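The structure appears below as structure tokens.
One protein chain omitted, others in place.
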Amino acid sequence: MTRSRYILKRLLQTIPLIAGIMVLVMLLLHVVPGDPARAIGGMAASDETVEQIREELGLNRSFVAQYIAYVGNALQGDLGISTRSRQPVTEIIGERLAPTLWLLTAGMILSIVLASAVSVLAARNKDRAADYALGGLTVIGLSMPAYWVGIMLLLLVALPTGAFPISGFGKGFWGHLNAIILPALTFAIAISPVMIRALRAKLVALYRNDFVMMSRAVGLSESTILARHLSRHAALVLITMVSVQVGPMIFVGVVIEKTFALPGLGQALVNAVAQRDFPVVQGITLTTALFVTFVHLGADIFTSFVNPRTVLE
Amino acid sequence: MLTKALPHSFRGRLVVAAAALLLTLPVAPSAALADGTLTIGRPADVSAMSVFSHSTIEDEIVHPMLFDTLVYGSKDDPGYVPGLAESWDFDSASNSYVFKLRANAAFSDGSPVTAADVVYSLSAAKEKSQNYKGMLAGMTAAEAVDDHTVKVTLAGPDNIFMSGLIWVYVLPENMNGKDADAFFAEPLASGPFALDAWTPGSSMSLVRNPHYWNAAETGLDRVDMKIIQGDNERLAAFQSGDIDIYENVRFDFIDQIPEAQRHIVSPTARTMFLFTNNYKPPFDSIEARKALSYAVDRDAIGEALWPGLSVPVQGMLMPGTTGAVPADAGSWDFDLETAEAALAASPTPKPEITLSAAYIRGVDEVLVQAVQAQLQDAGFQVTLNVSDFNTILGQVLNGEFDVWLLGNTTFGTTVAEMFAFYGGAFGPLGGWDLDALGGALEKYLVAPDAAGREAAVRDFENMMRETFTAVPIGHPDTVFAIADGVEGFETLPTTAYRLDRISVNR
Partner (left out) sequence: MMARIAQRARRGARPLPMKARIGLTILAAYILAGIFGPMLLPFDPDKTDILRRLKPPSNVHWLGTDQLGRDFLTRLVVAIRVDLPIAFAAAFFPMVIGTALGAIAGYYGKLADTVVSRAADLVQAFPVYVFLLVLVFALGAGATSFIVAATVIAWVGYARLARGEVMRLKSLEFVEAARVTGLPERVILTTHVLPNALPQTLIYYMSDVVLMVLVLSSLSFLGVGIQPPTAEWGRMIAEGQPFLRSHWWLAAAPGLMLMVFGTGLSLLADGLDDWLRS
């Protein structure tokens, strides 16, 4: 199979997937025990209010009709209107996007840096004290809840130094940057352990390879070996890990936004949940699911360039 | 086989892509920096733009800014000062007031505010206002004498009418021919500000109304109000400089606000109480309400949760309002054994109840859980229903609640307003004894002197306390945090403040 055919195939596969995602997002409203309109309005809502909600959400039509309407509107960028603020859902998402993108971008960069550094250090010192210590830390890192890590960073870093805001998104570019450091670090501590495990294993295997031995024999320095020979493999592992981990990353992002009171999509989601604002919950869920799908797609396409063998398989 | 290194050009592209991504991230506009603009972070939105619906303290901050009133509330006796009416005369023989309006008063579209508009507004308020119509009950006629003179005739002596005028909002005559929904969707302002943008439940912006009669003294060009429900999030917004005024600071957070930025309203004319639904079980039974009352350890709550920041429970009518006197019959003691005995004697000895609450006006997570635990100790099975204020209010208006824990703040400076409000709003919703309440109110209205009014208030308080009609807990203060450079911030004990008195000086 050629690369372009592979990419085309992956693109086409995405279409039924997105259709399926939308079914699940629609189903959210229907798994509500009892009458969803009643659940949204609250037990106290009058019959007229409930009827109005039912009308608005199209609940009095068949599921198929609702689905077609939802997909049709979504394609035109209309994800409905918040039952609470009457604001279009897409507008809410637009307003809340910036802090979330900042957090994900900065967190991802920091995760990759941290994971690479620790993995190289561990793999070079395989079966020595440093490797065991880092391995132990990785296991502990896997077992810490992200929000708690964030709170501990506030306690141990932000409060004593006073250099970082306790919460909020700051003002202006530098304010945002300063405000995002601790959340991004929290993100990295939560996300990198899984990356470290995969990357260390790959590096250990590579170090055993003949070509590394050979390079050492011809006198290349360790950093040259790393840069020349291992970076491509490492990049592949990292891309795969980002692709696999993107789902958990988004959840970690939601939790971190709550911890640091960042006014992002995650906070909007949690607020919408508290207010039983279904259109907003559905819209944000759909947005994150689409993001995940495109990251998967992007990672596969990227991999097909770096490692053409995947195309053949 | 030797593995190829990552091509150089490829690495370069990655860096460029990453940089591009970072640069394209939108940077939020820094709202509070612009001069003449004030940003407020508050826990709830107005309950409605309509001035006729049920009213909350948020309404009472926003509505007077959009819609002018004949008199403005004041700290000083008698509790009001000239507003749109620059002066008035009272003729005791005919029980009538003659108000002289400001000649330069105008709506935000430039058209003049005339006596006809005021006459219309008075009768509309008397007819439609859920909260305030009780205060206008004594008004028999309102007429325009000339373009800037209004004459109001009362049925008889009336101790409530003038302070009621603080809440009679001036709208254009017949709302310019629109129905209420259409008018309030795009309101024509007569106050210091006009509505610029409103996203219900999220944000509201007001801009200076240049045609307002006292526009020269309006200190701000623009007010942005952000609805930030979470206590943590509101604190965060203040600390990061996103908001200048942080409303409803949680008591446990006071230490995190620099002393110079704290603004404590003490006493606040507020009663924290358990509002029971006396129409349905379990609280249709006086025994169950008695159990509820005896289960609440008011002293412990005051001492532990509001240290030095509350007035011990005095009554349903708040300290800090003229004419508030405590009951002298019945009891609001805490006694677990009495509570358990009363519950055992009630028709539902093991009641499962829902405790509704919104984290606003002194209610927070700790208070709600403390009350929950105290009620559980007495034998109630308590499920929490915590939501935003307007959701809870909606449920209560539909009668779907067992007990609502709320901090109710008066909107007037005398007991009169709250007295009438209990009669008009809480009483009918909670299933109170409206005959007894109405009797006390009637007695208050016609009382010739302070002693007579006091006796009427005491009748009401005694009735509430003897029948455990509602269960007050205490009178906690209100804490604001005000950023440096905000000047002219001043509240009444009601916690309402006038935005047009504020200026920013950064």
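As written, the chain order gives the labels A and B, with residue 1 at the start of each chain.
Quick note on the criterion: contacts are C-beta pairs under 8 Å (C-beta built on N, C-alpha and C of every residue); 3 or more make two chains touch, one makes a residue touch a chain.
Note that the structure is predicted; figures quoted are calculated from it, not measured.
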- Item | Residue among A:Ile140, A:Ala163 or A:Met213 that touches the chain left out of view | A:Ile140
- Given B:Ala370, B:Leu434 or B:Ala455, the residue that touches the chain left out of view is B:Ala370
- Item | Residue among A:Leu182, A:Met241, A:Val255 or A:Ala299 touching the omitted chain | A:Val255
- Query: Considering the whole complex, which of B:Asn232, B:Asn398 or B:Thr491 touches the chain not shown?
  - Reply: B:Asn232
- Touch with the omitted chain, as defined above, among A:Ala69, A:Val270 or A:Val306: A:Val270
- Message: Considering the whole complex, not just the chains shown, which residues of subunit B touch the missing one?
- Response: 231-232, 250, 252-253, 255-256, 297, 300-301, 303-305, 365-366, 369-370, 372-374, 376-377, 384
- In the whole complex, what residues of subunit A lie against the chain that is missing from view? 17, 20-21, 24, 28-29, 31-33, 139-140, 142-149, 151-152, 154-155, 159, 246-251, 254-255, 258-259, 269-270, 273-274, 281, 285, 288-289, 291-293, 296
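The criterion applied here is as follows: only the chains that are shown with their structure count from here on.
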- Seen from subunit B, its contact residues with subunit A in the complex are 1-6, 18, 21-22, 25-28, 30, 33, 199-202, 229-230, 232-233, 235-237, 239-242, 387-388, 391, 394-396, 398-401
- Query: In their shared complex, at which residues does subunit A touch subunit B?
  - Reply: 42-46, 82, 84-87, 97-98, 101-102, 105, 109, 165-173, 175-176, 179, 211, 227-229, 231-233, 235, 260-261, 263, 267, 271, 274-275, 306
